[in-house]
Every structure is written in structure tokens, then in C-alpha cells.
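Left out: one protein chain. Kept in place: all the others.
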Amino acid sequence: MTDPGPAAEPARSYHGQPVIKEPVWTWEIPCYFFTGGLAGASAGLAYLSERRGNEVLARRAWAAALVGATASPILLISDLGRPARFLNMLRMFKVTSPMSVGSWILAAQGASTGLVALHAWSGRLARPAALARPAAALLGLPLSTYTAALVANTAVPVWHESRGLLPFVFGAGAALSAGAAAVAVTPPRHAAPARRLALLGAACELGAKELMERRLGELGEPYRQGPASTLGHVARACIAAGAAVLATRGASSRAAAVAGGVLLGTGALSARWSVFKAGFGSASDPRYVVGAQRERIAAGQTPGAARTAPRVASPRSELGSPATAS
Amino acid sequence: MKLETIAWPGSYGDQAKPRMGFFTDTSVCIGCKACEVACKEWNQIPMSVQGFTGHSYDNTIDLGANSWRHVAFIEQRKPVDADGDGSLSQVAARASLAEDQGLATYQEGDGIRWLMASDVCKHCTEAACLEVCPTGALFRTEYGTVVVQEDVCNGCGYCVPACPFGVLDQRQDDGRVWKCTLCYDRLKDEKEPACAQACPTNSIQYGELGELREGAEHRLAQLQHAGQREARLYLADDDDGVGGASAFFLLLDEPEVYGLPPDPVDSRRELGSIWAATAAAALALGAGLVAAALGGRR
Partner (left out) sequence: MGSNMAEQHPVGFQWVIEAKERGAKVIHVDPRFTRTSAMADRHVQIRAGSDIAFLGGVVNYIFERDAWFREYVQHYTNGPVILKPDFQDTEDASGFFSGWNSEHSAYQIDTWGYNKSTGEATAGKSEQQADVSGEQAHGAHGMKLSAGQPPDIDDSMQDERCILQMVRRHFSRYTPEMVAETCGCSAEEFLEVARALCENSGRERTSAIVYSVGWTQHTTGVQNIRAASIVQMLLGNVGRPGGGILALRGHANIQGSTDIPTLYNILPGYIPMPHPQSHPTLDTFVELNGPDTGAWGNLRPYIVSLLKAWWGDAATEDNDFCFDYLPRINGDHSHYAMMLKMLDGGVKGMLCVGQNPTVGSANSKLIRLALAKLDWLVVRDFQPTESALFWQDSPEHESGEVRASDIQTEVFFLPAAAHTEKDGTYTNTQRLLQWHHKACEPPGDARSDLHWIYHLGKAIRAKLADSEDPRDRPIREVTWDYPVHGPHDEPDAEHVLQEISGRRPDGSFLESYDELLPDGSTTCGSWIHCGIYKDGVNQAARKKPHSEQNWIAHEWGWAWPKDTRMIYNRSSADPEGRPWSERKRYVWWDGDAGRWTGLGDSPDFPPEKEPGYRPSRRAKKMEAIAGDKPYILHPDGRAWLYVPTGLVDGPLPTHYEPQESPFSNPLYAQQQNPTRQVFHRPENPYNPTDGEQGAGVYPFVLSTYRLTEHHTSGAMSRTVPYLAELQPEFFCEVSPQLAAERGLEHGGWATIVTARQAVEARVLVTDRIKPLHVQGRAMHLVGAPYHWGGVGIVTGDSANELLPLALDNNVHISEYKVATCDIRPGRRPRGQARLALVEDYRRRAGVKS
């Protein structure tokens, strides 16, 4: 609560206070990262399975997409400071705001998925539903990855500095989630594509996240501390275990498939959560914010925002003070 | 000198007003906090008692939803610097004298300085907060400033981590985000912002940005001339990471000492690459899906 006093203070921060603000987002947001990815990739899986004639898998994947697409806006709205004003999200479309772009994607993808579901249950609106199927699948792709853009496009070092890899981590996570969900609810003999997706996603997720954390170097410390680290371990363990179970017994045992699916799903969610939490850790410690910037300056990539050399040759001849300059 | 922002003056046509801003000269700030109080009074900001922090005389802690001005207090032992001004070398002389007399534990020969600086939203030329706001609640005014429309903001919170200066924050009981408006309402009445008007030493100078920048260069030159080698302008240039700002500062030490980022960048500058990576990842996901669904058995 208090710093150790001026004498002991590390010189180069303001009483150890953060330079940027931690996000105000709460638990809904990492859940949404998960459900958005689930909805997005599931729609793709469903659509492609359908095209391949795997109706059993397709129906279940559509259902997963529907669950994801329904949960996502609920989570998002509930996180808003003013939930009643959620429609303001659609007041404009702004490419500079991944959240704006994402809201439209989510809205469109959700509507498409909804249409597909409606048609599936009631048989009505067949023609629009026919268009909605590929639309949901296609929109599902950016829906799965834009959330990475959303967090990368902030001042939070651990997010911003991994902007190149984070979308791949999230994309892989989406694949993993969709595969895991489908595997868990589909009889193993119909679930081969889902298993493949889950295992592919798992591999990519583990690899991409590992790569991302390494590339961050010192900035990646928040991933190795506190809740982000714990969640990271949980994620890795669950994903590895889930993948192992799935790879070995997933095709043969329903129980193993369910267990593997649940483990992978938990892993995917934990991984999202770990990214989320690492952002907080990175924002709250001025070392990361200032450190990265100081490095840039030291490397000569940028002069920084301060300058000691005046742009005039000499001070104004007439002496005046700021106190009375008008 | 380029002062234009993306939406100003262009989108205002002849409604555009000169770009207004603050030059905060911290070398004359006496830490009276009149700016903090005047801002709260004028804008009817809720009280926020934080308790005793031990951060020197700063019990406000930082900028946030309920503090749109924040005065920082930094106590420093000033190392004896032979190149410094006269009084410092005298300090050095005293130091050795003190040592001779065995008094080193008491007057240690170190000078001390107490920096005070009033911080505020920078009203960046390239304002990340404004760019990321999905609702358009944050907008660029005809004065080139950045303001939250409180009737539009839905509290999505995106602007909060987007601001490279940690200015914006959400008000707990209200859900929306709040920050300095550069007294948009007062500007419209051709009044000076409340904080600047209250500042007794004119540490906060309000005016047309172009003129402020010119004055600031002279002030910097004056201080450098007087041996204040550590004096520097912060955010006074177009070529920094936020394209300069309407509120810029004269500091007497590195920005981070005041809790300011040394190289703030509007994240939008990387947005192209971010979108590219996002699209690539989406395609990769597509490819993965196709591979998973079409490869191997049904």
C-alpha cells in the first residue's frame, strides 16, 4: 500500500505507480474470448462437415456455434459499464476500433448462426438460411481472431508487443475450442474432423503461445508471474493431457472423448484467461511500460517524446515570468 | 509546425476554432493543487478520499475518472554535480567540509529537490482513446480537443487500456469513463479552463497551441541558458508517438519520474499490421478448418 519511502525508491518511476491504466474488463471478457472463438470456429467446422455430409457432427457443431454466439453478446453486454446502452456499439462502424469491427462481425455472425438454427428447428426461412450457412462460417474466422486485434491495439505492452502472434494464438485457440466442444458431444465415429481440428488447434496453440511468450522476452514476465502464470500452467497441462487422451483413446472411447474435450476446452479457456491476466500484470507495473519504451529510445528507433534542446537560438531578450505572461 | 489532427480542423470546415491547449511549465509549479480543486468544483466530480499514501504530499495518486488533474510530488536527493550551477558546487564544498568535521552522517552534502507537476489528459493529436472508441462517445471538438460524450459512452472500457498515458478510467458506480474535457463548456463561453484560471503561478498556461509551443521553446531556452540542463519539453513535437499533444509539458527530469511514458505511441500506428496479422490468422484458421474437415476420414 505504501512505497518504501523516497530514499529507497527506485529512481525511475513515480512512487512505483502504473503509467497506464489496467483494463477495467472483468471475467466476462476472457470468457467471451473463448465463446467467440468457439462460435466462430464451430460454425466453420459445422459448415464444412455439412458440406462433407457429416450431418451428425455438423448438427452438433452448429449447436456449439449457437451456444457460443448466444453467450458472447450476453457476456459482452454484461461487462459494459452501461449495459442498457449496448446498442450504441452499432452506432457506427470504425475500422480503427477492433471493438467496433468485432461488434459488427459478432452481430452478423450471430445473426447468421441464429438463422441457421431457426431453420434447423422450424424449417422456415430456408433461402436466407442457405446464405447464412457460409456466411456464419466465413464470419466465424475473423470472429475468432479479431479479439486478438482488440487487445493488441492497446497500450498494454504484453498485448501490444505480441501483436503479430496473438491473432494466431487466438485463432488456434478457437480451433481448439471448437474441436474440443464437438469432440465432447459427438459420438467418436463421427468426430474424426473435430478430433483433427482439436489436435491441430492444440498443437498450434501450445506452439504459438510459447513462441509469443519467448519473443516478448522480459516483457513477457507477467506470463511467468501471478495468476497469468498459474493459468498458463493449467492451460498447458489441460491441453497436453486432453490432446494425449484424444490422440490415444479419442476415437475409441466416448468417455475418453468427453474427458479429452473437457480438458481441451478448459485449457483453451485458461489460455485465454492467462493472456487476459498477463495484460493486467503488464499494465500495472511501470517497469514494463517504461522499459519497452526506454529500450526503443536507447536503440535509436525513436527520439522519445521529450527533448532538451530548444528550437530557438536564445531566450527572449525581455525577461518575463510565466507567472505574469498572459 | 503541424497541428492538424485526423478530424480537426478538416471535419469542422469553417466552424473550426484554433486548436487550444495547455503548456504546463512544471518549473514554476508550487504544488498547491488549486488546479485539482478548481477542476473538481467546476466539473462537479465526486469526492474520492484515498487516504494517506506516503507518496510525498500526493494523496490523489493518479489521473482517473474522479481526478482529471493530478499534481505529482517527487522528492529527490540531488547528487552533487560539479557541472551544476553555483549553489550546487557550494553544496559540494560544504559536503567536504562536513566530512572534515566528522558530520557526514548529518548534513550529507546532498542537495534535495522537490519536483511538482500537474498532469492532465494530453488531448493527443493522434488519440488512441478516440480511435478505439466503438461508440463514438469520444470525439474531436472544434478546438482540436478530445472529449467523452457522457450520454453516448456505454462503458465498454476499451479506451482505458488504449490511452498510453493512463488517463481515462471508469467511474465505479456509474460505469462510464470520464476525463478532462479541456473545459469544453467553458471554452464555448470563451472562458479559460477552470484549472488554468486557478493556477496562481501560471504553471498551467492555456492558449492557442501554436503560440504556446512558441512560448515554450523560449522558456526552455531560458532555463537551459540558466543552467537547468535537465529541463525538457515533453509532447511538444509532431514527430513523437502521438503526433504531439494539445497539453504538453516542461519537465525537469525524465518523464517516467513524473509517471509519464517516455515514448508513448498511439497504438493505431500499428493497427495496419495488427489487422494484417488478424486476417492472416483468420485465413490460417480457415485453412486449418478445411484441413481438419476435408483431410482424412469423414
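To keep things simple, chains are lettered A and B as they appear, and every chain counts its residues starting from 1.
Following the convention adopted for this analysis, contacts are C-beta pairs under 8 Å (C-beta built on N, C-alpha and C of every residue); 3 or more make two chains touch, one makes a residue touch a chain.
Keep in mind that what you see is a predicted model, and the values were worked out from it rather than measured.
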Residue of B:75, B:192 or B:208 touching the missing chain in the full complex: B:75
Touch with the omitted chain, as defined above, among B:3, B:65, B:116 or B:257: B:116
Residues in subunit B touching the chain absent from view: 28, 30-34, 36-37, 40-41, 47-54, 56-57, 59-60, 75, 77, 87, 90, 93-94, 97-98, 103, 105-107, 110, 112-116, 200-202
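In this section, only the chains that are shown with their structure count from here on.
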Subunit B-facing residues of subunit A, complex: 2-3, 5-7, 11-15, 17-25, 40-41, 44-45, 48-49, 51-54, 79-83, 85-86, 88-89, 91-92, 94-100, 103, 141-142, 144-146, 148-150, 152-156, 160, 163-168, 170-172, 174-175, 179, 190, 192-194, 196-197, 200-201, 204, 279, 283, 286, 289-290, 293-294, 296-297, 302-316, 321-325
Contact footprint of subunit A on subunit B as seen in their complex: 25, 27-28, 53-56, 58, 61-62, 64, 72, 74-77, 128, 131-137, 152-158, 160-171, 174-177, 200-203, 205, 215, 217-222, 224-225, 229-237, 239-242, 251, 254-265, 267-268, 270-271, 273-275, 277-286, 288-298
